[in-house]
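All protein chains but one are shown in place.
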Amino acid sequence: MQYFKSDYMEGAHPLILERLCQTNMEKTSGYGTDEYCASARRKIAEACGCPQAEVHFMVGGTQTNATVITALLRPYEGVIAAETGHINQHEAGAVEAGGHKVLALPHHEGKLDAEEVDRYVTAFYQDPSWDHMVAPGMVYISHPTEYGTLYTLDELKALSAVCRKHKIPLFLDGARLGYGLAARDTDVTLKDIASLCDIFYIGGTKVGALFGEAVVIPQPGLIRQFDTIVKQRGVLLAKGRLLGLQFDTLFTDGLYLKIARHAIDMADRIVEGLKVNGYTFYIRPQSNQLFVQLENSLYEKLAQRIGFEVWEKRADGTTVVRIATSWATREEDVAELLEELKNK
Amino acid sequence: MQYFKSDYMEGAHPLILERLCQTNMEKTSGYGTDEYCASARRKIAEACGCPQAEVHFMVGGTQTNATVITALLRPYEGVIAAETGHINQHEAGAVEAGGHKVLALPHHEGKLDAEEVDRYVTAFYQDPSWDHMVAPGMVYISHPTEYGTLYTLDELKALSAVCRKHKIPLFLDGARLGYGLAARDTDVTLKDIASLCDIFYIGGTKVGALFGEAVVIPQPGLIRQFDTIVKQRGVLLAKGRLLGLQFDTLFTDGLYLKIARHAIDMADRIVEGLKVNGYTFYIRPQSNQLFVQLENSLYEKLAQRIGFEVWEKRADGTTVVRIATSWATREEDVAELLEELKNK
Amino acid sequence: MQYFKSDYMEGAHPLILERLCQTNMEKTSGYGTDEYCASARRKIAEACGCPQAEVHFMVGGTQTNATVITALLRPYEGVIAAETGHINQHEAGAVEAGGHKVLALPHHEGKLDAEEVDRYVTAFYQDPSWDHMVAPGMVYISHPTEYGTLYTLDELKALSAVCRKHKIPLFLDGARLGYGLAARDTDVTLKDIASLCDIFYIGGTKVGALFGEAVVIPQPGLIRQFDTIVKQRGVLLAKGRLLGLQFDTLFTDGLYLKIARHAIDMADRIVEGLKVNGYTFYIRPQSNQLFVQLENSLYEKLAQRIGFEVWEKRADGTTVVRIATSWATREEDVAELLEELKNK
Partner (left out) sequence: MQYFKSDYMEGAHPLILERLCQTNMEKTSGYGTDEYCASARRKIAEACGCPQAEVHFMVGGTQTNATVITALLRPYEGVIAAETGHINQHEAGAVEAGGHKVLALPHHEGKLDAEEVDRYVTAFYQDPSWDHMVAPGMVYISHPTEYGTLYTLDELKALSAVCRKHKIPLFLDGARLGYGLAARDTDVTLKDIASLCDIFYIGGTKVGALFGEAVVIPQPGLIRQFDTIVKQRGVLLAKGRLLGLQFDTLFTDGLYLKIARHAIDMADRIVEGLKVNGYTFYIRPQSNQLFVQLENSLYEKLAQRIGFEVWEKRADGTTVVRIATSWATREEDVAELLEELKNK
């Protein structure tokens, strides 16, 4: 049975493991002060077109989201997010545990709409009771979203303009950023993101690393004493070089995008197979996550042989499942999956 | 211009002031350990039909909500509330500042529906990712609600049953409880509330006191070391007897209900006048808060002469205003208001 | 038995009650937006010699301390305080509940020493691990201290200079400020405090009011959106005018200092009586709180007839008791106490 449940089922890209092995017995100072981290920071900043950017390494997505949000917001502020946003659903209330409300707006295939954000913030300050309410202090988006969808460059520009108009930072959760950048039909580049967002991260855990997320702050100084906040939240890795080494490898010779492209290629084949066999997409596929809507009876049948993830049991007698590819997806597994999909 | 903006525009019932003056130079111990507090606790417990109940006094509603919720929830739990609930809207994120998410459900004229709560909790534990999500740890309702509406006894019983089925406490915000109990068409008594809720409070600030809310815990011991939590949140009044004296007065000779009834009488007259003059209610009036929907042009005209509160500017060219009566509303002011309402 | 246990055993100065009664049925807007608050703010700012000062009213000391400290500090910062400081001992961990460490330094009769603060902050930034530690983000002092002692003007200037050198705000807890300003041997005025501190409060609860503390920010804008933070912490009084009225009264015709002076006069007589009768002071008396050290046998005897507060049971077989006078202390009670003190 092929497993397509998520994009974090395997370890790391072989080149990463190789470098971990090569450097294993070297002695370096801790907490990200080593040369591998410095090198990775330089390469990432360069790839972002922001040589001056600050880069901080963390271990996982939930901690990165919570740490960035806590560090950015003042006590009376909350974070605007799509209701489907990871921080609003599947992070066990980490933002609230840090003292802040998630201000959930309606989603559009997982995305926020710039005009709706604008209207929300404008209406907020027109409300006679606004100073008894949680002020919108930043905007959180994910790209790709939890539904695998992508902002267009125009959408991202519009969101950025709204944020700058209202003087609130725009934060992009790029846990799967590679798959967004490598997508077939995107017009958004890493440099666009660096110029339009105030802070964002480049996901490693789901794109080739054992673990790791690289937080980029294009204009340094956005968050005072950020390293101490990171330490306080318990997310400063002692052997920080493990993060530096991984990102240094991913950002050497374009490896990050190259392996992300493979996941997209594999997803494309599956999309093709799903279309040919008359399957219904719950969400139009755009990156490495595919959401397919199945009659429950068909779901039961396929679930015997295919390892996908149940996303939602719907009241209309259907099941939405997720099929995810990754940098590690093997061609032969895709071929087998395509065979299985024929047996509806 | 008559002011009907809110039910906390005046000071206190004269009997309360009188007792504050009489006892002013007495020396008592602090923090609620005095005899006036003890007496008030006894009278409240008796009125609730729970001689064993714990009673704690606090100063205002927001602090009471935040303190109770923080004290009841475990770190991974949130509080279910109607999306219109005060804790979700107008308390500046106090619940989140205490580390917990408000799990907002749709409202029905400001009320939660027991079946929807049941479905929500049931669905929560069926979600394959439930242990990465904020668990429903308690239910918050307000009675009267922020829209002045009331739960029926059956509705309250149903909510209570759902909470007990799922073993989560039911907390009733009674900031305006007097007006709910004194309402014309309610079948809910204070004893019902004490038997159906796990914790609730009897509002003083809006019902005759200078300030003060009496938290009742029918089954003592629900919250360990509650007084220390109250102290920690900075809401333990040094001269606690001020709270004891006020509630002792309100719960002597049925004063609390008597003055609440007056507010209802005044509201009834206004409702009658509004009906006679063809006004549109935004929400069916049930207690001391009336929500009227006005064409913007009419709103502009009336706003010159009547002091009501703007509740909502609607996209359809209307304005929803709130008219609130209280224990302090004077008959002559109501008469004048009724005159003004004729000039549409 | 005369009670000298604390300075918050009675209600309010009669002039305050009188005004509360006179204005009781007036209608005013809520949350401190009324004219009484505006007037009180003007008078306080004037008394501070800072017409531009921001003034915010809160109900009690613990909530004021916690709200100010939370609002001032960044997540990675803590507050320097004497180990005997109220925030470090008797506020049930309110500062920590708000997310911040109290950085306790040794006390000198309840006071911080400016040089020690300077050394602490200087050493902090020399520690190679400083960015893994809680940064000193502000300094908290109380005046009078918890031991009734007073900073001299020179001491206060030195502390202020250290704070300004290190760019951290100086916060003065003036829960008993009146008794400090009215003390016999002080050279510190309210204007000195306003020019040397970045934020401080003028205590009402213990000096003539039913309750209330007036937070003064000499340079407006120190804390962005402070009112919302106050609301979020549940300490914004709905009927804010109750605070305005009380402080307006206290700051009319010098009432605040006048009644504080009475407490000092009463304390002076008691000090005289204690000296004459050969009692031992645990701390040199400076304001309205007197700390007397008694052999346990003498303590047992006196405790039968005098209502003082046990401060500390010491290992050397003595008991430290506190005798507190206040604006409300009656001359005849002092006379009686003096009689009792003769019977050693």
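Points worth noting:
Per-chain numbering from 1; labels A, B and C assigned in written order.
As a convention for this text, a residue touches a chain if its C-beta (ideal position, glycine included) is under 8 Å from a C-beta of that chain, and two chains touch if they have at least 3 such contacts.
Only a predicted model underlies this, so the values are computations on that prediction, with no experimental measurement involved.
One of A:E10, A:E295 or A:E340 touches the chain omitted from the figure, and that residue is A:E10. Which of A:V215, A:V235 or A:I306 touches the hidden chain is settled by the complete complex: it is A:V235. Only one of B:Q232, B:Q293 or B:T319 touches the absent chain when the whole complex is considered: B:Q232. Among C:E26, C:E96 or C:E116, only C:E96 touches the chain left out of the display. Only one residue in the set A:G30, A:P128, A:P220 or A:G317 touches the chain that does not appear here, and it is A:G30. Mapped onto chain A, contacts with the missing chain fall at residues 3, 5-6, 8-12, 14, 17, 20-21, 23-30, 59-67, 91-94, 97, 205-206, 210-211, 228-229, 231-239, 242, 328. In the full complex, the hidden chain is touched by chain C at residues 75-76, 78, 89-93, 95-102, 126, 128-129, 131-134, 310, 313.
For chain B, the residues in touch with the chain missing from this view are 31, 70-71, 74-76, 99, 131-133, 135, 224-225, 227-229, 231-232.
Keep in mind that, in the parts below, only the chains that are shown with their structure count from here on.
Rounded to whole angstrom, the centroid-to-centroid distance between chain B and chain C, based on C-alpha atoms, equals 34 Å.
Shown for chain C are the residues in touch with two or more other chains, namely 228-229, 231-232.
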